[in-house]
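Here the complex is missing a single protein chain, while all its other protein chains stay put.
Take a look at chain A:
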Amino acid sequence: MSTAMNFGTKSFKPRPPDKGAFPLDHFGECSAFRERFMECLRDSGYESSACRQRAMAYLECRMDRQLMANEPLEKLGFKDLIDEKSEAKPEK
């Protein structure tokens, strides 16, 4: 039960997500991308940083199939990966 130590403790206030909810992928259209991402996580010992390329690919899959609002990937924290991509393909 509460003790004097709880004085001033705030209750946890859930906050809604910045960009709203993901629609459910009822047909598993992006399951393959999720699988590739999870494979990377397992192989890297669950290092999120090592698998950002595949995380980006998953989100791109969603955007391509109307399962996520289109948003420039640079704004989703993938700017460095995009810059790398364009450096690797100077002709494009």
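The rule we apply is simple: contacts are C-beta pairs under 8 Å (C-beta built on N, C-alpha and C of every residue); 3 or more make two chains touch, one makes a residue touch a chain; residues count from 1.
We take it that contacts and distances are computed from a predicted model.
Q: Looking at UniProt, which of "V-type proton ATPase subunit F", "Origin recognition complex subunit 5", "Cytochrome c oxidase assembly protein COX11, mitochondrial" or "Amidase domain-containing protein" names the chain we cannot see?
A: UniProt lists the chain left out of the view as "Cytochrome c oxidase assembly protein COX11, mitochondrial".
Q: Spell out the interface residues on chain A facing the chain that's missing from view.
A: Interface residues of chain A facing the absent chain: 12, 14-22, 24-26, 28, 30-31, 34, 37-38, 48-49, 52, 55, 58-59, 68, 76-78.
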